[in-house]
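Omission of a single protein chain aside, the complex is shown with its protein chains in their original locations.
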Amino acid sequence: MIHFESDYLEGCCPQILEALRQTNLEQTLGYGEDPHCEKAADMIRYVFDCPEAEVHFLVGGTQTNATVIASQLRPHQGVLCAESGHINIHETGAVESSGHKVLALPATDGKISAAQVRQALEAHHSDFSREHMVQPGMVYISFPTELGTIYSRQELEELHTVCQEWEIPLFVDGARLGYGLEASGCNILPKDLPRLSDIFYVGGTKQGALFGEAVVFPRPALAEDFRYLIKQHGGMLAKGRLLGIQYEVLMNEGLYFQLARRADRLADRVREAFRSKGFSFLVENTTNQVFPILPHAAIESLSAGFGFECWQHVDEERDAVRFCTSWATEERAIAELEAYIRHNF
Amino acid sequence: MIHFESDYLEGCCPQILEALRQTNLEQTLGYGEDPHCEKAADMIRYVFDCPEAEVHFLVGGTQTNATVIASQLRPHQGVLCAESGHINIHETGAVESSGHKVLALPATDGKISAAQVRQALEAHHSDFSREHMVQPGMVYISFPTELGTIYSRQELEELHTVCQEWEIPLFVDGARLGYGLEASGCNILPKDLPRLSDIFYVGGTKQGALFGEAVVFPRPALAEDFRYLIKQHGGMLAKGRLLGIQYEVLMNEGLYFQLARRADRLADRVREAFRSKGFSFLVENTTNQVFPILPHAAIESLSAGFGFECWQHVDEERDAVRFCTSWATEERAIAELEAYIRHNF
Amino acid sequence: MIHFESDYLEGCCPQILEALRQTNLEQTLGYGEDPHCEKAADMIRYVFDCPEAEVHFLVGGTQTNATVIASQLRPHQGVLCAESGHINIHETGAVESSGHKVLALPATDGKISAAQVRQALEAHHSDFSREHMVQPGMVYISFPTELGTIYSRQELEELHTVCQEWEIPLFVDGARLGYGLEASGCNILPKDLPRLSDIFYVGGTKQGALFGEAVVFPRPALAEDFRYLIKQHGGMLAKGRLLGIQYEVLMNEGLYFQLARRADRLADRVREAFRSKGFSFLVENTTNQVFPILPHAAIESLSAGFGFECWQHVDEERDAVRFCTSWATEERAIAELEAYIRHNF
Partner (left out) sequence: MIHFESDYLEGCCPQILEALRQTNLEQTLGYGEDPHCEKAADMIRYVFDCPEAEVHFLVGGTQTNATVIASQLRPHQGVLCAESGHINIHETGAVESSGHKVLALPATDGKISAAQVRQALEAHHSDFSREHMVQPGMVYISFPTELGTIYSRQELEELHTVCQEWEIPLFVDGARLGYGLEASGCNILPKDLPRLSDIFYVGGTKQGALFGEAVVFPRPALAEDFRYLIKQHGGMLAKGRLLGIQYEVLMNEGLYFQLARRADRLADRVREAFRSKGFSFLVENTTNQVFPILPHAAIESLSAGFGFECWQHVDEERDAVRFCTSWATEERAIAELEAYIRHNF
């Protein structure tokens, strides 16, 4: 059985394991105040070209989203996001648990537009009864989205412009950031993110690390007292250097991006294999997740040798499924999948 | 410089590192539903003799405390604990953040008594205005306490009896559980915990793991839907098997207890070294934390070669300091400290 | 200017004012533990035929909704309701503020169906990832709805049946309960509510009282410690007897229902006046809110002499507006409105 169910099936890239081994007996202060975290933060500031940024390391994505959002909103404010946004669907109400409504907007291929956000903000603030409604206080997007699609630079710029007009922060969930930045057709560079968003994170868990998400506040004013919030949300790792060590490795000589690029290219091959047999896709995308729409028979047939996720019901005869590649996907696994598709459909 | 500041200065015991290496490319389901977590849970059920127990793995202590407490209380309920309890002092209000008041009781050497708890419960429930006050809905103790002291079996039994009378759960924070169970003079056995408490956890972070806390619900009814709460609190690790793998190692052939015992014995030597020179202690205890009361000159002198924490102001001339041993403390380090004390005080 | 903007434009029905005057210097215990509250609760139990019920009095609707919902849900649970539900739209996130997600379902004329609720519950509980999602723990409906429509007895029965199957409570927001029960075509009787729902309230604010909502728990087990929650949510009125006194008056000799019936009949006249001129309505309904769809010119013309609310944009030329009647609406006001419509459209 060859597994494509998700991009967190394995441990971590071998370089990280080696770094953990080498540093294991070092004695450092806890809670992220160690030289590894400092150096990793510096590397992130360098790679994303935001020398003034505050960088904080957390363990996982749900924790990061809830902590960042709680750090920015007042109690009567909510966060605008796509209906399909991770915070709206798959975090067991962590945002609501800290008191804030998720203000979901209809999504197109997992994305929301500047026009939608502007409309929501204008509608709220011009409503006579606005004080009876949750005030939009922040915008959350995922890059890439939960459907593996990416925003163009122009789309991101427009979203950020609206946010600036209304003086609310734009927060980019980058759990799969690298896969997005390395996707073919992506015209956003790492150095664009600090300019086009107010808070973003560089996901580790799904991109070669054992765990870890690096939150970047390009303009430190928004990060005031953020460490208190990390601690309150249970995200302050005692042995914080484990996060620093991992990001030192990932940021070293572009490893983070190399791993992502390789996974994206392998996903392209999967896409191409399905496309060449005439299958369509739930969305057109170029990152490490592939969502072919397959007839039930094809799904059953593939299931014998390959692991993947059933993603969404499409019609009587077909479902959309998801194949994920990752830093750990072997070239051989892709070749087998290609061969199977070629010969069986 | 030899470091005794805390018991989380280093990475993890080498056996864990090796297990992570060996399992690194295994492909498993995420979120704790993998064979390693299953096996580790079985081992914990066996070691603590609670075959019916539900076992859940979380990343860190603050997260674990907040999640467990939120899972048990209704909104108008609070948690009784020692004034010096970790949840009351050092978790940035994580418990309040999920809506619950910490009902602090005066502590003696870090401990609270069954009589105090009974008095608090009786006072509340007999008060005409009780509905205007937070209802005690749970008791939280640490074993060992934040001052490294331990409850006797009788004390624990009495606490549990009160809790049973009032039908509220007794929750034992076991961030340093092993150090407590292996302390000289401890008359509580692993198998007593499921009988004498309702929820407890087996701390990993401070006892040889990179991170991790294993929560045990001896009677599964209290664990209903607990995984939802873990997820909501941001404690559900995507690569959950990292926790399972670590606990498999720690529970194997008693490693967890061996590491703790060794650290306790090394701490005993530190205690003895100070005691033999006539120093007194903030508390009398037998676990891996040592709290000698030292004159300022002695503190300064020791600081040149040894790292330790200033813990508490005592009087004009003296402070209490803390030396911690851990699974990682080298025998050589203890010998040097002993020698220094012997020759300089 | 004759006002139809809402059903809370005036003070209270004169009988209540008189009762407040007569009881003003009585000395009673505070916080709802006085003879007036006791007697009013008895009267409600009698009128709604639920002799075992617990009855609690709160000040306003948002407070009541948030308090009831918080009293029933565990932290990972949310409340199913219509997209147009008051808790979803017009309470500034009070439900989220106490930690719970509102799980909005598409509404038809303000209503949700048993089939929708069943589908949502089945979908949740059969989802492999359910622990990553908010668990539906309650159903909230408004009777009448925010659009003035009412559930039929069969619809309510079906909703309750689903809730019972899944063992979650059905909560009926009765801010305008009387207007619903007295609506023409309503086949639900007061005595049906305790049988067909688990919690409901008898709204006072919009039905003749200065303020006040009487929450009824037909089966007291669901009301455990509810007074603690009222207090915590700031809803426990010091001079609680003010609520008791008002409900004594409203429940006396059916006054509550008479006032509602009269308002409904006046609304019927407004509806008929518009209908006879060929206007259509946003919804077909029979309670005290009327939602004609009017061209802009008609809206402007009416605005000169009548106050009403612009409710919803319909198309380029027309908006839906809302006219409300209430216990306080004068027959003369309706006659003038009828005349105006008759002569001008």
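Every chain is named by a letter (A, B and C) in the order it is written, and numbering of its residues begins at 1.
We take it that a contact is a pair of C-beta atoms (placed from the backbone, for glycine too) under 8 Å apart; a residue touches a chain by one contact, two chains touch by 3 or more.
Owing to the predicted nature of the structure, the values given are computational and were not obtained by experimental measurement.
K.L.:
What are the shown chains in contact with the chain that isn't displayed?
P.N.:
Looking at the entire complex, the absent chain's contacts are A, B, C.
K.L.:
Out of A:Leu229, A:Val270, A:Ala320 or A:Leu337, which is the one that touches the chain we can't see?
P.N.:
A:Leu229
K.L.:
Using the touch definition from the top, which of B:Asp7, B:Glu54 or B:Glu131 touches the missing chain?
P.N.:
Once the missing chain is taken into account, the touching residue is B:Glu131.
K.L.:
If the hidden chain were put back, which of B:Thr23, B:Ser97 or B:Thr329 would touch it?
P.N.:
B:Ser97
K.L.:
Which listed residue, C:Glu54, C:Glu91 or C:Glu158, touches the chain dropped from view?
P.N.:
C:Glu91
K.L.:
Footprint of the hidden chain on chain A, which residues?
P.N.:
That gives, for chain A, the contact residues 31, 70-71, 74-76, 98-99, 131-132, 135, 225, 227-229, 231-232, 236.
K.L.:
Extract the touching residues of chain C with respect to the undisplayed chain.
P.N.:
Touch set of chain C with respect to the missing chain: 3, 5-6, 8-12, 14, 17, 20-21, 23-30, 59-64, 66-67, 91-94, 97-98, 205-206, 210-211, 228-229, 231-239, 242, 328.
K.L.:
Given the full complex, what residues of chain B touch the hidden partner chain?
P.N.:
These residues touch the chain not displayed: 75-76, 78, 89-93, 96-102, 129, 131-134.
Note that only the chains that are shown with their structure count from here on.
K.L.:
Any chance you could name the chains that touch chain B and chain C both?
P.N.:
Common neighbours, chain B/chain C: A.
K.L.:
Could you tell me which chain's Cα centre is nearest to the average position of every protein Cα atom shown?
P.N.:
A
K.L.:
At the chain A/chain C interface, shared numbers over all numbers used: above half (same) or below half (different)?
P.N.:
same
K.L.:
For chain B versus chain C, what separation do you get between their C-alpha means, in angstrom?
P.N.:
Their C-alpha centroids are separated by 50 Å.
K.L.:
Report the inter-centroid distance (CA atoms only) between chain A and chain B in whole Å.
P.N.:
34
K.L.:
How many angstrom lie between the centres of chain A and chain C, each centre taken as the mean Cα position?
P.N.:
Chain centres of chain A and chain C, defined by C-alpha means, are spaced 42 Å apart.
K.L.:
Where in chain A do residues touch two or more other chains at once?
P.N.:
91-93, 97-98 - these are the residues of chain A that touch more than one other chain.
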